[in-house]
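Omission of a single protein chain aside, the complex is shown with its protein chains in their original locations.
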Amino acid sequence: MKIIIINGPNLNLLGKREPSIYGNETFEGYFELLKTKFLDLTLNYFQSNSEGELIDKIHEVGFHYDGIVINAGAYTHTSIAIADAIAAIKTPVIEVHISNIHAREEFRHHSYLSKNCKGVIVGLGLQSYDLALAYWGLQQKNK
Amino acid sequence: MKIIIINGPNLNLLGKREPSIYGNETFEGYFELLKTKFLDLTLNYFQSNSEGELIDKIHEVGFHYDGIVINAGAYTHTSIAIADAIAAIKTPVIEVHISNIHAREEFRHHSYLSKNCKGVIVGLGLQSYDLALAYWGLQQKNK
Amino acid sequence: MKIIIINGPNLNLLGKREPSIYGNETFEGYFELLKTKFLDLTLNYFQSNSEGELIDKIHEVGFHYDGIVINAGAYTHTSIAIADAIAAIKTPVIEVHISNIHAREEFRHHSYLSKNCKGVIVGLGLQSYDLALAYWGLQQKNK
Amino acid sequence: MKIIIINGPNLNLLGKREPSIYGNETFEGYFELLKTKFLDLTLNYFQSNSEGELIDKIHEVGFHYDGIVINAGAYTHTSIAIADAIAAIKTPVIEVHISNIHAREEFRHHSYLSKNCKGVIVGLGLQSYDLALAYWGLQQKNK
Amino acid sequence: MKIIIINGPNLNLLGKREPSIYGNETFEGYFELLKTKFLDLTLNYFQSNSEGELIDKIHEVGFHYDGIVINAGAYTHTSIAIADAIAAIKTPVIEVHISNIHAREEFRHHSYLSKNCKGVIVGLGLQSYDLALAYWGLQQKNK
Amino acid sequence: MKIIIINGPNLNLLGKREPSIYGNETFEGYFELLKTKFLDLTLNYFQSNSEGELIDKIHEVGFHYDGIVINAGAYTHTSIAIADAIAAIKTPVIEVHISNIHAREEFRHHSYLSKNCKGVIVGLGLQSYDLALAYWGLQQKNK
Amino acid sequence: MKIIIINGPNLNLLGKREPSIYGNETFEGYFELLKTKFLDLTLNYFQSNSEGELIDKIHEVGFHYDGIVINAGAYTHTSIAIADAIAAIKTPVIEVHISNIHAREEFRHHSYLSKNCKGVIVGLGLQSYDLALAYWGLQQKNK
Amino acid sequence: MKIIIINGPNLNLLGKREPSIYGNETFEGYFELLKTKFLDLTLNYFQSNSEGELIDKIHEVGFHYDGIVINAGAYTHTSIAIADAIAAIKTPVIEVHISNIHAREEFRHHSYLSKNCKGVIVGLGLQSYDLALAYWGLQQKNK
Amino acid sequence: MKIIIINGPNLNLLGKREPSIYGNETFEGYFELLKTKFLDLTLNYFQSNSEGELIDKIHEVGFHYDGIVINAGAYTHTSIAIADAIAAIKTPVIEVHISNIHAREEFRHHSYLSKNCKGVIVGLGLQSYDLALAYWGLQQKNK
Amino acid sequence: MKIIIINGPNLNLLGKREPSIYGNETFEGYFELLKTKFLDLTLNYFQSNSEGELIDKIHEVGFHYDGIVINAGAYTHTSIAIADAIAAIKTPVIEVHISNIHAREEFRHHSYLSKNCKGVIVGLGLQSYDLALAYWGLQQKNK
Amino acid sequence: MKIIIINGPNLNLLGKREPSIYGNETFEGYFELLKTKFLDLTLNYFQSNSEGELIDKIHEVGFHYDGIVINAGAYTHTSIAIADAIAAIKTPVIEVHISNIHAREEFRHHSYLSKNCKGVIVGLGLQSYDLALAYWGLQQKNK
Partner (left out) sequence: MKIIIINGPNLNLLGKREPSIYGNETFEGYFELLKTKFLDLTLNYFQSNSEGELIDKIHEVGFHYDGIVINAGAYTHTSIAIADAIAAIKTPVIEVHISNIHAREEFRHHSYLSKNCKGVIVGLGLQSYDLALAYWGLQQKNK
């Protein structure tokens, strides 16, 4: 199974930015770990701060990948365009968040993406990504 | 008269994406048809998934073209910046939508763009573009 | 194809009322022009200030006409009953507005009718009616 | 006891209009059935698509009839004037609806009339009228 | 000066309806009194329960009368169409209410008409009409 | 046909509590009357002040009874869990209320249950239950 | 009859302030005119920019004057304390406004005072005060 | 590690209730599977339709268990009391939902519990529970 | 005088739960103190996490006790059923809260109970109960 | 301990104003009673109808008194400035209300002051002041 | 150029009040510094806790001063009367705030004054006043 992790705006600062909320590990480092752990899955990684580039990438992979794990960062709460892109493609998507968005500001409680995603995993740190991949692993076994 | 059609995010997937809502014709194909039909008008076409690129294009054409037909897709509902760009230029703009946005989700009922546009045509399929061009045709005759 | 244009309250004052918004041509005069222009279509016209009479007319024509073009004036924003009448009939309906309702008062931004109509054309002056008829002309050709 | 059933806009289309919601029996046919069933009650029937005519009728019967059964259709949700007419008269009123208005669009959940009526019966098909008459039958017996 | 008093729905019941709120004098009786009092003004009176007929009357008088005194009853709170009619004519309009609408239900606090009227007089019983005419009397004197 | 009447919180106080709103008859007394009146129906009765027990009872009867008449009292306005229980079972449910909830406080106007029920009967005193049973009686005859 | 006119904040600037909205006559000048016109009434005048002083004055006159005419200026829209003072006294109060507050900003449409006043006169220029005094004149005659 | 799964109202109907949304497997059957899969964890299970009993259970286990997986069903959206119970205990809690609550009715989008939980897993069918346990498994390994 | 203190959900955890907000004294301990202090009053105590049991207890004591002191915990903000129970009984009720609910989350600012209670005491720690009993003591003396 | 009672607008009318809500005792009389009752406390009293004077007084006493009991009357619901003054000083404040503000108009339910006060006592008549002083008495004993 | 700085409620406590938000310098001290720094400008200073006195001062200086720098404190968020005073005068006004009002409570985010002011400077500590004066300095140079 071919899976891609797509990270949105400011997640390139992971490890530098507000460590009390997001921890101090870089995502690139963590991604290497995930690859060694999920050997059965072909894993790719993409990050951009631009809404348009995220949509372009979703289009590009959305008709032949087996799964997408997306953390759209702040675009989660403002981008109907990314939500539309998710609705437009064939590949199922799992939305993840590192921090518990429901325990933060009011405007972070609503996600335009959730309703078009297969599922949502929130607040379990970088392990949110871990579990999303575990889900794809389960699907692969059940094939 | 020099007219440009500007399409926003996800409209590059037309023909592939949710055909029950948007039909299964690609926009490029339809654009060829329009060119053969409106021989009096000089027609151009631009598509981008990026809000910034759409604004750049509006700036570029907005002081010497005679008309813009815009379908800003999901940015219709979230982009004050595109609405500002439309207000900032001299060329009149007609907003079009393929599907009837008033018969869909609540958040698609409001458009930031409408108030700065000349007019709005909604829900008549790809013929929404057709009628917008017909409007420019009428203007040309009345000159 | 048999088409009727139905105009709602205060549109009988067209040409007299607030000319800065609605222009100074009477609708009856414009209707004569439309008839000479769309020779392929059989055109009728009806106007009333009464919600009940508008509903009566929609019922009367709604099962054997080929198309309705409606400008329900202020009832657009308050009449669920007219919206229900449109939903109840078989003939497809196009909603039109002379002025750009999205550039006016807040309470004119919402239409109860739109969601039950085939499409909506807004803000192109009396040419909004023109384009609606052009749409029916296109359908006739495609038969 | 003298009872009148008053039906509002679009209910004259019953049997033709959206049969999946309203069934395919005409109200006139059903009214004949009700007369044969409630022989103890003197029954009358009135329908109009006009808010003003409905108010006129409520005034006309509202000081000497024993009961009114009203289905004001879409005016239920928009007419303070009909609600005022009900408050102004002496005859008690039961509001009925054929379909379950609470299972339909948001704007059909609120009725201006309910608070001025004796009671409300919703969603039991044409039998909603049946039960309203049964209520007046019970009152007659209890006299 | 030629002045017309226009009364809306349910005001024909004045004297019968909810006397604790509206008093027990009929409007026709009061109108006779007003005529004997304002001998300098030519006074007319019109009442209807129909929104459409009220609009027709406003159109009819609105370009050659010197003043309109309107109590649109419940349509005050729901009719954008009557508000549009008032905006569309040349004759200035004073809105009156017998009861203090601000001391009643929430939905009676807002008037669509007020913003298009010259002025508003509320809550002074039938004397609200009296003062409105007194205003026209003052204008006549100042000529 | 096997029918159960389920009463929610505070309805055990009927006859004691706020007699100006709810009358001074106990429900148990009234239930005996209903049994003598609807001899064709097998009638049962259950009351609880506990949301959980009401759900348990709905589950218990909801797959083999022919009808449920429920007055969920104040849980009507707050319990999504009871609404879910009604949606989860096979037996159709009629919601009843003794008082006219639309003529009381704002927060009593909305019911979570209505949309999942077959129908709703409101404001006709204890006869609201009577009519609900009459409905089941009509169904039995029509079989 | 003893009547006082109470003016709130910024009304001391009348004649200087925003003449396009409020005209260019000072209130003191106009008050002299009113005194010569309403010879039957004993008239007093008070103005303050301070909410507390306005309340003090209302308390002072509110148990032995026959009428108060109040234009509370911007405190109309924010002062529950003045509204409470009006409710607390015995003297009836008429609220007046020079400009049509319903045709201005949204936050000027609501008055905390209206519901506790006898009546409200809005938008008739300085003649709003005139009519309010005319009302007290009528009461005096009817005694 | 000692983990308990707590299920709220209507989840005892799993396998019977609305299978198009919730599937047709009973939770008890699935729980047996989970036990054979997570041999390292000591697993317990509790279900109740009563808000009070769910709170009692949370108190009972909340100071000596290592983890709680809760699906509070409809109480998710209405129970501040369960949210308080979660905040009051020491054991960390993961909230799970079988269906994607964000793709259902508006009132299911908000959870009172989320903000007090460690994390939230939504929409992945019964595998939502699976992943929650996987999370505890990861924690055990990292010890 | 016979007084009962009724505590709602999670208050059994007092002394254990979030001590920074609620202090670290158990309520049972404090209740012993209160009994030695208010020797003139007969004091009882009841706690439950179940909404239904709280209602049952209110019914049980509500017609022969002289006073109720209730801290309904989180049900304060969600339970119309407990509010109804308080309205239905004869015994006057004082609502108390240990913490200042107005200084906490938005959803804790509104109480369904307050309007049906005699009075409310908020934010004075366990001494809130103390003052409520002092109130009953004052009533006893004034007899 | 040195305590001051501060009363806001209209409370000088106590005994005269709306006795059905506020009783017919003057506050000055009651204050004499309180002084004889709380001999251990040094009591002062201040009343003003002016927001600014209340703030001046709070500043004056707020750094050397031991407690403030404030009933800010209608300013409770509109004055962020008084709320700021309470937050700015060192002396703890108890907010009191004579009537049950939660059982009155909607706009009286919210207090800007509460969140900055130590506690709130509502609806127990003049005894609300009594209990507030009792609280300071308890603090004095516990020293 | 003649400039006045006007400070509203609680700003007289600067240096004493909540130093973590407002710093511990008194405004009087800072004002002396400003005078030595802006030698080209004639500077005055006024502070009051009373809304009415602030309006009086704005009227007094508003027709012959060259600039006003206002920090209306909490009245910023509640006073339409001060906003009206600013609109009524000729002198341009700059609104300043010491703390970042947008990073504080929701109710401090809206200012009634801003829309009538020339500009707004927020959150730069006492240097907000500094920059406002710098602006007037720039204007003086550009003359």
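By letter and in written order, the chains are A, B, C, D, E, F, G, H, I, J and K; residue numbering begins at 1 in each of them.
Simple rule for what comes next: a residue touches a chain if its C-beta (ideal position, glycine included) is under 8 Å from a C-beta of that chain, and two chains touch if they have at least 3 such contacts.
Everything quoted here is computed from the prediction, not taken from an experiment.
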Which displayed chains the hidden chain touches across the whole complex: A, B, K
Touching residues (missing chain, whole complex) on chain B: 50-53, 55-56, 59, 63, 78-81, 83-85, 87-89, 112
Chain A residues touching the omitted chain (full complex): 8-10, 12-13, 16-18, 48-53, 73-75, 77-78, 107-108
Footprint left on chain K by the chain that the document does not show: 94, 100, 102-103, 109-111, 114-124, 127-128, 130-131, 134-135, 138
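Just so it is clear, only the chains that are shown with their structure count from here on.
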Steps needed, at fewest, to go from chain B to chain K via touching chains: 4
Chain copies touching (chain D, chain E) - same or different residues, decided at half shared: different
Comparison of I-J and H-I (more C-beta pairs in contact): I-J
Chain C and chain J: spacing of chain centres that average the CA atoms, whole Å: 63
Gap in Å, rounded to a whole number, between the CA centres of chain J and chain G: 31
Touching two or more other chains - residue numbers and ranges from chain C: 50-53, 78
Interchain contacts, given as pairs of chains that touch: A-B, A-H, B-C, C-D, C-E, D-E, D-F, E-G, F-H, F-I, G-J, G-K, H-I, I-J, J-K
